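Just below is one structure, and these are the notes that go with it.
The other protein chains are all here in position, but one chain of the complex has been omitted.
Chain IDs A and B follow the sequence of writing; residue 1 opens each chain.
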Amino acid sequence: MCLAVPMKVVEIVGDTARVEQEGVSRKVRIDLLGGVELGDYVLVHAGIAIERVRPEEAEETLRLMRILDVEIR
Amino acid sequence: MSEVILLAHGAGGRKSADLIRDLFLRHFGNPALNVLGDSAVLEIPGGKVAFTTDSFVVDPLFFPGGDIGKLAVCGTVNDLAAAGARPLALSAAFILEEGLDLDTLERVVASMARTASEVGVPIVTGDTKVVPRGSADRIFITTSGIGIPFVAQRQTPPQPSPQRGGGYPPTLPPRCGEGWGGVCLCAPSPECAAQGDAVILSGTIADHGMAVMTCREGISFESEIESDCAPLDTLVASMLEACPDIHCLRDPTRGGVATSLNEIAVQSGVCIEIYEPAIPVNENVRVACELLGIDPLHVANEGKMLAIVPQECAEAVVEAMRAHPYGRRACVIGRVQERPAGRVHLRTALGSLRILDIPAGDLLPRIC
Partner (left out) sequence: MKYVDEFRDGALALSLADAIRRECRHPLKLMEVCGTHTMAIARYGIRRLLPDQVRLISGPGCPVCVTAQDEIDRFIELGRSPDTILVTFGDMIRVPGSRASLEDERARGADVRVVYSPLDAVEIAAANPDRRVVFFGIGFETTTPAVALSVLEAQKTNLANYQVFSAHKTIPPAMIALVSDPEVAIDGFICPGHVSAIIGSAAYEPVARDCGIPCVVAGFEPLDILQAILMLVRQAVDGRSEVEVEYSRAVSREGNQAALDCMRKVFVPCDAEWRGLGVIPGSGLELRPEFSSVESRKSKVESGKPKVSTECECGSILKGLKPPRACRAFGKACAPEHPLGPCMVSSEGACAAEYRYGAES
């Protein structure tokens, strides 16, 4: 029950942000997230930003998978 | 003339005559149409004739990359092309809702005229009916078309090609009854896919359906997604030039590539396997599909052609397509196999296989 897509915040006006990925954009409510900044990636579900994507964690997750890949081969 | 369509415009009297003269003849005018007979009488060469009809009810009437008028011409031209035929003449029947803005109608008609002129096909006969307000959604258009098969126009048998090692290998599909020097020359048909054939797609998918979807009420996205609506007659002509023996042609409209391939798989009694990473999708279309939970393979296209061709011809056909403005991203996307008959399989980027089914119905945005 969780179709949500990461999209980049390109404009903020009060409670609303314009988010974008690959040329598709829409306005979403960001008042359920504190301290959203331009350039942040947020998960968009049903017109609302439900969470921020943490870049360091994303990198770390991928890094561990890549280490495993090297070990396996 | 009044500024909106009235019931009188469809009643066959003075207002009808005014509308035909001042709008339709002005934009569509050609010798056959100008006679305004009950039927157009045309001179056609002997042999086979392709004949098709389609209705157009798209909402909104104007969408990024096109409109209902352009669609009405391209849709029918493409259905003729899918039978391997050059369009000879079109008819256009309009059902108009009382109260429709005359300006809107003019825009649509002008667009049809422009598109038909680009293709070089005359609209030779037509009809107009007006129904009471609320009985139709502004404009419905039905176009029918007749065409002459490209390959039937050949006067000499195809020459053996040095690049292909000196000859056309005989690749008559199981149901074929006609041939010429070992080469099948009957029109492409959904029943003619054969084991080993290559599956070719002319370019990116899902552009049209997503362009229209993003205009819908309740789906508020901004994007530069544009319908791919385009006439493919000359593209198909160049494909048949490269390979007269194309087994199947289909323009994947409603229901998308998935539906077209499933229909062919069933009618030909074969299995079609396509390779997901090979399928071209514009990035913005991909994002829109992900956001709404829609499979691009289920989405309508209005300017694309699927071709199933003998393996030996695949390279030549793709090359010919890429040389054409509407086939720049043409590529092989899969292969025809024998079993299981009637099925379409998709191989994912992870190497796993799954069944590609037709969509249940209208495409709907999901949150789950």
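Here is the rule we use: a contact is a pair of C-beta atoms (placed from the backbone, for glycine too) under 8 Å apart; a residue touches a chain by one contact, two chains touch by 3 or more.
Quantities reported herein were computed from a predicted structural model and do not represent experimental measurements.
S.K.: Give the residue, chosen from B:Ser39, B:Ser55, B:Ser135 or B:Ser220, that touches the chain omitted from the document.
M.R.: Hidden-chain contact among the options goes to B:Ser220.
S.K.: If the missing chain were put back, which residues of subunit A would it touch?
M.R.: Counting over the whole complex, subunit A touches the hidden chain at residues 1-6, 8, 21-22, 29, 31-34, 41, 43, 45-48, 50-55, 57-58, 60-62, 65-66, 68-69, 72-73.
S.K.: Name every residue on subunit B in touch with the hidden partner chain.
M.R.: 217-220, 283, 286-287, 290, 292, 340, 343, 345, 348-355, 357, 360-361, 364-368
One rule holds in what follows: only the chains that are shown with their structure count from here on.
S.K.: Rounded to the nearest whole Å, what is the centre-to-centre distance of subunit A and subunit B, using the mean of the C-alpha atoms as each centre?
M.R.: Centre separation, subunit A to subunit B: 38 Å.
S.K.: Sort out for me which residues of subunit B touch subunit A in the complex.
M.R.: 220-225, 283-284, 286-288, 290-291, 293, 366-368
S.K.: Quick check on the complex: what are the subunit A residues that touch subunit B?
M.R.: It is residues 1-3, 5, 21-27, 44-46 of subunit A that touch subunit B.
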